[in-house]
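One protein chain omitted, others in place.
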Amino acid sequence: MPLFWLILIVLVIAAVGYMLGRSRALANAGGDSRELHSLPSYYGWNVALKAMVPTFGLLIVWLLAQPLYVNSVISGMIPDSAIDDGSSRGLVMAEVRRAATGLDNAVAQGLMDEDFARNARADFTDVTQRLKDAGQIVTAEVTQTVLRAAQRYRIVNSTGYLIMSIAAIVVALAGTLFALRETRALFRARNVVEFGIHALLVAAASIAILTTVGIVLSLVFNTWEFFRLYPASDFFFGLNWAPSFSGRGGSSDLGVLPLLWGTFYISIVALAVAVPIGLFAAIYLSEYASPRVRSVAKPLLEILAGIPTIVYGLFALLTVGPLLLKVFGDDGLGWMQAGTAVMTAGLVMGIMLIPFVSSLSDDIINAVPQAMRDGSYGLGATQSETIRQVVIPAALPGIVGAILLAASRAIGETMIVVLGAGAAARLSLNPFEAMTTVTAKIVSQLTGDADFASPEALVAFALGMTLFVLTLGLNIIALYIVRKYREQYE
Amino acid sequence: MNDMTAVDKTVETQRTKIAAQNVNVYYGDSHAIKDVNVEIEDKTVTAFIGPSGCGKSTFLRCLNRMNDTIDICRVTGDILLEGEDIYAKSVDPVQLRAQVGMVFQKPNPFPKSIYDNVAYGPRIHGMAKSKSDLDDIVEKSLRRGAIWDEVKDRLHAPGTGLSGGQQQRLCIARAVATEPEVLLMDEPCSALDPIATAQVEELIDELRENYSVVIVTHSMQQAARVSQKTAFFHLGNLVEFGPTGQIFTNPEDPRTESYITGRIG
Partner (left out) sequence: MTDASMDNPTPARSRSLSQTDPNTRRRNAAERRFRAYGMAAILVGLFFLTVLFVSIVRSGLPAFTRTVVTVDFTLTQEQMDAAESELFKTKAYSNLFIASLQEQLQQRGMTVEFDEAAIERLLGKVGGTLRAHYQANPDELSQPVAFELAASSRVDGYFKGRVQRETLQDSRFLQLSDLDLVDALEEAGIIKQAFSWAFITGADSGVDNPGGAGIGASVVGSFFMMLVVLVLSLPIGVAASIYLEEFAPQNRFTDLIEVNISNLAAVPSIVFGILGLAVFIQFMHLPQSAPLVGGLVLSLMTLPTIIISTRASLKAVPPSIRDAALGVGASKMQAVFHHVLPLAAPGILTGTIIGLAQALGETAPLLLIGMVGFVARGYPEGFVEGFTEPNSAMPAQIYTWAARADVSFYEKAWGGIIILLAFLLTMNIIAIILRRRFERRW
């Protein structure tokens, strides 16, 4: 991997720079480090940082910008006539990229030589077949336009990376030289290095913002793309979810309502399980349990929170589903057709959320001042009366916040519903029927065979956007409530 | 110190309401109250004074078994309310606390309306037969708490919205609402400003007509102003107990004298 080597080279330059900077400073001070403004290592770090930071910054920007540039260049090569009806520029570009990857692979496997890969003509040779031999999935026959674009794509890309490598090394060397030139005994190396470290700290903290921006941008762009191919009103108000896998566009029904209904229904079942159990567990642990019981029961319950969701998914699919089927299925009450159902997923998700509700509520109940309880006991209230009529009402905002957080968890939960809830999207009230959720459909639309640029795949981003907005809203409200509540007793 | 009032007070001897005999209290390993004997009279204000950490609050909390809510606390000896041992097995602390009400250091109204704060006790003890009954109890209690006129127009406003002095009087009204025989007050004015303190002290004096009041205070002036009997605690011992006037003017024990004159505390 050339990038790996490039990074290594820059690191080596920085290390050499460190040594040089250190020794140069010492030499300038006549070998007596007391004559220096800063400790010798700061002079070394000054050089190393000036070699590394601009270089890595350049690399990151370049790696982000090059695909954009290449795309616009290649996209310009494809005439409108080369885009079939029902297809789009995006689809053709995906085809170009696939062909280019195929050429790379074929060269790597020795099926083609570099020269052939650069110059072959689709109409003369069996490029498509050769690409397939190299293990590349190519949807259609590679046309001459696509092949030309793919070849150009490879060339532009590799030239780009070459220039990037050279530029990176030049910048690293230039940084080293500049820093070495300014290295003198009275140079304030510590201040400069500390300023640099401070900047790095700020940059690290900003990653949180960048991540959010990345999430929002990737959702917004793709959702926008989706709404160009599929009407937004049909998405938001459609009562039917039936993506087609054969054709492109038009023949799919992509209404979000059945998915939202499935999501809410399962979450409600989950909360119906988790909230009473979690709340009572929290009350018992914080108000009644002896320290010994508490020290055993609390960590045991919290184990439930540490178990990965894939385990719960399997538990739903292979243990709880069959168990429910035995009771409610055709052999029992006859309400259930298959093991995967709203009930199965909801129940298991409820189990998962018990410790979530209980530990949050535990904290919140503990935050209710003891004076409040004393006041109630002093009037002759029993412990349960105190809890029900004083502690819980006082803690209510916090508990509501905790439940909202749990609800947001339930809405965003993926593995349990993928494995336990079934795949059919329907608007039904029967909790023993299979239903599906927003998250489960994001998975199935993006892991299926559908092309990235088709509405069937892009709809996943619109679903992701819906999910993101829903959970974000719930979280903000919940955090606001909890914070308000905490302030009240601080 | 203006203790003329204390000296002038006439002390009529009343019936014994609570009798404590050889009471010891332990917190885990530490011995908080040592062999205390005291008799608290009906229709009298009894003040517990002493330096902080002397056990006066701990002893007060024994009188309505509030210490039961602390796991590591152990009480031995007898405390008799009207001749009945309140630590007997057959006694339900819940019933006891309805008869021995308590007001705390910091005003602690529940996060409910003023009305619900006062109605809380009568409700849980099933004291009201009807809504109008409850209304009457609430009004009577608020009047006894000397706060009715201030809150009668906003009974359904939250109790936490009142001023500190009002909150404490609300808490007193809340305690009175269960018709207790004894009212325990744990430094009821320590979180209040002087004006609110004066109001509450005035109220305590009125309450004496109907209840036996026990008040823990760190302020000797306050003890002298409101109480008829005073008990001085020091390091878990009840050093001296007698009529307030005598304690403040002519203490028998040198430790009491040192405290009153400000040498310890």
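We call the chains A and B, going by the order they appear; numbering starts again at 1 in every chain.
We adopt the following convention: contacts are C-beta pairs under 8 Å (C-beta built on N, C-alpha and C of every residue); 3 or more make two chains touch, one makes a residue touch a chain.
Everything quoted here is computed from the prediction, not taken from an experiment.
S.K.: Determine which one of A:G57, A:P231 or A:P276 touches the chain that has been left out.
M.R.: Within the whole complex, the residue contacting the unshown chain is A:P276.
S.K.: Consider the whole complex, including the chain that is not shown, and state which of A:A15, A:L257, A:L304 or A:A371 touches that chain.
M.R.: A:L304
S.K.: Thinking of the whole complex, not just what is shown, which of B:V91, B:A191 or B:L235 touches the missing chain?
M.R.: With B:V91, B:A191 or B:L235 as choices, the missing chain is touched by B:V91.
S.K.: Which residue from A:G57, A:G214, A:G334 or A:P369 sits in contact with the chain not drawn here?
M.R.: A:G214
S.K.: Considering the whole complex, not just the chains shown, which residues of chain A touch the missing one?
M.R.: Where chain A meets the chain not shown: residues 1, 4, 63-64, 67, 97, 190, 194, 197-198, 200-209, 211-212, 214-215, 218-219, 221-222, 276-281, 283-285, 287-289, 297, 300-301, 303-304, 306-311, 313-315, 317-319, 351, 354-355, 358, 382-385, 387-388, 405, 408-409, 411-415, 418-419, 439, 442-443, 446-447, 452, 460-461, 464, 467-468, 471-472, 475-476, 479.
S.K.: Residues on chain B that touch the omitted chain in the whole complex?
M.R.: 13-16, 39, 41, 81-84, 86, 88, 90-92, 94-96, 98-99, 124-126
The definition used in the following text is that only the chains that are shown with their structure count from here on.
S.K.: Give every residue of chain B touching chain A within the complex, in rising order.
M.R.: 64, 66, 69, 71, 94-99, 101-104, 106, 108-112, 120-121, 124-125, 171, 174-175, 178, 184
S.K.: Considering the complex alone, what residue numbers of chain A touch chain B?
M.R.: Of all residues in chain A, those touching chain B are 290-291, 369, 371-382, 385, 389-390, 393-394.
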